[in-house]
Every structure is written in C-alpha cells, then in structure tokens.
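All protein chains but one are shown in place.
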Amino acid sequence: MAVEATTGGRLESARSARVKEAFVGYGFVLVPMGVFLVFFIFPILYAVYISFHDWGVLGKVSTVGLDNYSLLLEDDLFWRAIKNTLYYTAGVVPVQVALGLFMAVIVNNAIRFRTFFRAAFYFPSLASSAAITAIAIYILNADGLVNAVTGSNQPWLGDSDTALESIMGLNAWTTSGTIMLFYLAALQAIPTDVYEAAAIDGAGAWRTFWKITFPLLKPGHFFVLVLSIIGSLKVFDQAFIVSGGSGGPNYSTLTAVVYLYQTAIQDVDFGYAAAMGVALFALIFTATLIQRLLFGKAEIS
Amino acid sequence: MKRRMRTVWLVAACALFASVLAGGAQSRSDVAAAPLAPDAVSGNIVLAHWASSPTETALLKQVIQSFERRYPRIQVTRRALDPYPDSMLAQFAARKPPDVFYVDSNVAPDWIKQGVLQPLNSYIARYKFNTKPFYPRLLSAFRDSKGRIYGFPKDWSPLAMQINTSMAARAGIRAPQTWAQLNTVADRLRATNAVPGGRPICLAADWARLLAFVYQNKGSFLNAAKTRATVNTVAVRRATEFYVGLLRRGLAGTPAQLGVGWCGEALGKEKAAIVFEGNWVLPFMAEQFTSVNFSNHPMPMGRQKGNLAFTVSYSMAKDSKNKNAAWVLLTYLTGKQGMRTWTSKGLALPSRSDVKPVAGRGPFLAAAPYARAWQFAPGFNRVMTVAGNELSAVFEEKQTIAGMLTKIQAEATATLRRGGR
Partner (left out) sequence: MAILEEAAPPVEIPARTPVERLRRILVYLLLFGVAFLFFIPFFWSVSTSLKTLTESVQGFDLLPDNPSLKAYREALTSFNFARYTANSAFLAVTITFANLVLASLGGYAFARLRFPGREALFMLVLATLMIPDQLRLVPVFQMLTNWGLVATYQGYILIKLILAENLFLMRQYFLTIPKDFEEAAKLDGAGYFKTYRKVMLPLAGPALAAVTILTFQGIWNEFFWPLIILQDESKYTLPVGISNFVGIYNTQWPELMAASVIAIVPVALIFLVFQRYFIAGIAAAGVKG
C-alpha cells in the first residue's frame, strides 16, 4: 500500500509538473502570439476571405467564388513573376549565406583589427536601403564606376539580360553582413574546448571548420536559410525602384511582390491581389515546411 | 369672394408643397442645408500631396499660408505622403481620408470608379463656381462617362522639344517642325558629330512619350467613347515604326544606353541634343545643369499636331467630414489667385486660361488646344504595364512591333470587357 501511494504520488506530481510547464510555456509566448495573430494571421485570413470576391477599396463589390484563382492560373504575368522570384532566390541565397558564413568565421578568429573588419563587412547592411539603392543605380550606370573598372559599357540595370542579376548581386552583398551577424552570434555558442581538442588532434583550419564548426552550426543554418529564402521570395524594394514600378525592362524585374503591389495599389483590385498573396504565402509556407522537416531531426532535443 | 379664397388656398398650398419639396431636396443633397458664404465656413481640414521636390513643397506651404490669411476660420494641415497611392488607399479603406488631395489623371478613372471622390457638380451649382477658365481637355480628364466632375486640374504640362543650342549651332540646324525634318536634323547632327559621346536624340522606351507621336499620326489606344481598343492599327504601327526606327538607325539612344536615368539628364549631361520632355525639365536644368543652354520648341508634327497632357487635380474625399471647408480650399487652390501663386515659379503651367504662365512657356502652352490627357479607362494600369514591358522588349529587339501591338490590343480588349476589373 505504501508503494502504491508513493507511485501514485509521483505520477501525480509528474503530471502536475507537466501541466505547470505547459502553463508557463503558454504564458511566456502569450504576448508574442497575440501580436502575431492580430497583425499577421488575421490579415492573411482576411486576404483569404476577400480573395473570393471582387473587392474595391471601399469594400465588397461582388462575390466571384474561385474566379480570382482560375484567373491567376491563366495569368502570364503571374507565372512570369513566380519564375523571376524563384530564379532570384536560387541565385541570391547560396551566395548570401556562403559569404556571410565566410566573413563570420574570419572575424570570429583572433585577427588584428577584428572590430574594424566586423564594422566594414557589416557596413552595407547598416546603411538604409534607399541610400544603398541610390548608390547602386549610380555606380551601375552605363558610364558608372563598375563599367569604368570592368571596361564594358553595359547598362546593367537597363538591360533585361542583366537587370535582375544586378539586383541579385546588390542584395547578396548588402545582406551578407546581416548573415555574418547571425553566424557570429551562433559561433559564440560553440565552446572553445572543441577547438582546443581539434588543435590537439592536429586538425588544420579547414578540417576543423568542416568537420566540427559547420555541423555544430546546424540551428544557425536553419535560421539563416529560412530567413534568407523567405526574404528573397519577398523581394520588392530594389526591383520596384530600379524599374520605376513597371517590373521591366521586358518583365525582367517583375517579382511576385512587385506584381502583387501593382495589382493591389495601382489596379486597386484588392480581391485579385489577395488571391495572389494567398498563393504566394502558400508557396513560401511549403518551402519553409520542407526546410523544417529536413532540419527537424536535428532539433528534437 | 369664394373663388378668390379658393385661389388663395390653392396658391398657399402650392407654395407649401413647393417649399416642402425644396426642403426635402436640400436635405437629400450632399451640401449643408444652407449654402454658406465661403467666409463663414470654418473647420479643420487635411490636405494630402506628394512631394516632387523641396522647392515645390515650400511653394505649397506658401499657398496654404496665403489661403489661411484669406480664410482665417479654416485650418489646413498639410501632409506629404510617400508612398502616395499606398497611403491614400489605406486611408480611403479606413474611411478616414484627407479632405483635399492630389489625383493624377492616370489614376483618376480608377479612383472615380472606386467611389472615393466626391462629385462636385452640386457644389459648383451652389457656390456658382465658374469652371469655364479651365482648359476643357484638362477638366474632362476628371469627369466620368456621365460628365460629372470629380476634381479641378491644379496645373499641367504637355511635352515639348528641347534642343541644345550650342550643338544645334555646331551642326547648323534649326528646330524641326515635321517628322521628316526631325529625321534630317538628326542625320545632320550625327554627320557633323555635334553630340560627341552621345546620340542626336534621347528617346525613352515609354508610352508616355511614344503616345504623343501616335497621336500625331492620328492613332490612339482607345476610341473616343473608350469602348474599344484601337492599338493594333496601322496608324499606331507606323508611329511606333518611326519612333523605334530613329533608335535602330542610331539617331536616337535610350537613357540607359546614354548612361543616364532619364532624357532630361541626357540633356543636362549633353549626351543628347534633342529631347522631348515637359515643363518639369526646366527647373531641373536650372538647378542641376546651369551651364547647358537649350531652347524649347513645340513637338514636331506628324499627319497632325498631337501631344499628351500630364495633369493632376485637387479633389475632395467622398468621406470627408467637412466638405464645405474642403470646397473653399479646393476652389482657392485652383482659383485664379491660388493658381497664380502656385505657378509663379514656373514649376508647372497653369490649367486656367486666365492665369498667365511665367515667361518662355509659349511652346508648351501652344499644345493646350490639342493635347490629350494621359489616361485611359478603369483597370488599364495592367495594360500599360504590359505595354511598357513589351516596348522595352521591342527596343532590345526581343519582340516585333506587330507582336507587341497584338499583345497590347488583346490585354486592352480583355480589360474593357471585364469592365475594368
């Protein structure tokens, strides 16, 4: 009887401990989830709702069911925009992440002028997007700095073969600093004993990095990849400014969000834009879910 | 005696009936029950605008100050919005818009259709506002298909031809007046190498320039009633061939090819001798490229004279809470005095014939009788996106002119059929 009482007591206290843990967990995430639900989730649900209507700026005009979605499927411009966006993402993400990681590893080590280099590498991310874009337009001119150095006379941003690629290069460069910051933070969590052990084993810098540092950065990789991919799929500012809002020349800078903007703000077709937004969201969500599943095993700890 | 009594009763009844009708009609109108004299109107209103340049903003502040001196009972809060359409649409949707604001002629058909602009006809009648001085084509840009007015043009500018005087002298040419002469002049500029490191003409891959040439060739995007698309026609094709032809033969270059952001900059950096820009290029040159001398001329003629009118209106919000005050501001800004102050620096041309522009604007004003407003039908923004992209593809030789026109025609027809959706 005494045994039963003890087991019963321990089970109960275990259960109540779990309940307490759950309560604390919910409590800690309450405010963030509140903000996200109100200002993010509600708007996307609202978008789903209005995507089934012809919706003007003052509200519902008529109900159209799935018409917006069937229109979307047949919309050349939409598929063009998706293609551009996927191409952009595939190009920018690897460069951005590799560059950021590389810089982080360099400025994490004991080199002289470390702070100076950190500041230098981070600087393009520090400046405001507007200033950077203005400067980029200036130096990518047909007779701007880049052409002065490379000796060509290509109008980088004015030619449909190079416009998007130029923006890709620009963004990869400016956001690599932020990626560097993320990896720098992640690198701090790796205890120095690990490096010492590797040094004792006689591992060189490269091997240490690949076999030890890189795998230990897994949560960092997940974070960086998710943010990088999502950010790239949402690219808007530079593509819009450079093309004057048209997505040109020759549709080359027409990204998904640029087209969404045109539909919502210039066409004032909120219903169709909502359908587009929902489709885009579904695309990004699927991409992230896949990443989550790929990295998931490393995280269940 | 009885008959006279009956007549009196009849007249009284009629009078009573009439006054009831009138009273009912008054309460049904959007205007306040009694037409207030402008001086008696009071309130706080918001004026929203976009800031084209710091000089312009300063000028607007000045105009508002003189308005507040004239009508001390009305307080105006000025708000510069950027990005403008995003901010305006969000405020429209939240039913708390600014009272008076800019409306570009290009978006006017859409905003009118969305029902966010206040029709002004009843106010015009009530306050006996004279709209005759406005150039008719500019005022029509802000009418709907039934002729109701939704805004008054605050200024405008057509395109004109700017020619670099020293380059012209070097090549010994005079301002061309026809397409044929434009060709000859450009040939001559090239032959004499009058534009070292550039091209004789700067032409943008932009329908906001090409369309002027289309009009000069008796073509257009839409028919007069805006019910049919007329893009894929011989007239439009010939005009485009002329325009693109100048480029192909090396007589013209795009801004990107010339290493500039727009043709005005090409004029300033002397990368082109001839450009086609509006009044806005004058303050630009005066501020940034003071050493370059150039002259203004009317655009050359094709089969007829043709030009585009870029205009912006002051309009009132349908959801405005103080429409009388908004009306007083509206009519001051677009009235004789307000417009005179606004156009006194030459940043834009007056849209009223009773306000004279600053000196040297003759070539621009000459286009007033025939310039057509830069606008289409509701929902056409999408068509113009396609049109612009196709044109840039043609410029890059990735698309034929015929192919482009077919595509634009299809898009335009589909948009008209959808009723602007």
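A and B are the chain letters, set down in written order, and residue numbers restart from 1 in every chain.
Just so it is clear, a residue touches a chain if its C-beta (ideal position, glycine included) is under 8 Å from a C-beta of that chain, and two chains touch if they have at least 3 such contacts.
If you're wondering where the values come from, they're calculated on a predicted model, not measured in any experiment.
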item	value
Neighbouring shown chains of the undisplayed chain, as defined at the top	A, B
Contacting the left-out chain in the complete assembly, out of A:Ser13, A:Ser129 or A:Ser152	A:Ser129
Candidates A:Val64, A:Ala142, A:Ala186 or A:Leu254 - the one touching the absent chain	A:Ala186
For chain A, the residues touching the chain missing from this view	18, 21-26, 28-29, 31-33, 35-44, 46-47, 106, 108-112, 115-132, 134-135, 138-139, 143-145, 148, 178, 181-182, 184-193, 216, 219-220, 222-223, 226-227, 230, 233-234, 236, 257, 260-261, 264-265, 270, 273-274, 277, 280-281, 284-285, 288-289, 292, 299, 301
Touch residues of chain B, complete complex, unshown partner	51-57, 79-83, 86-87, 89-91, 93-96, 262, 264-265, 268-269, 280-281, 283-284, 287-290
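Assume only the chains that are shown with their structure count from here on.
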item	value
Residues of chain B that touch chain A when the two form their complex	83, 85-86, 89, 92-93, 95, 107, 110-111, 114-116, 205, 254-261, 379, 381-382, 385-386, 388-390, 392-393, 395-396, 398-399, 421
Contacting residues of chain A [partner chain B, same complex]	54, 56-58, 77, 137, 141-144, 153, 155, 157-160, 246-251, 254, 262-263, 265-269, 272
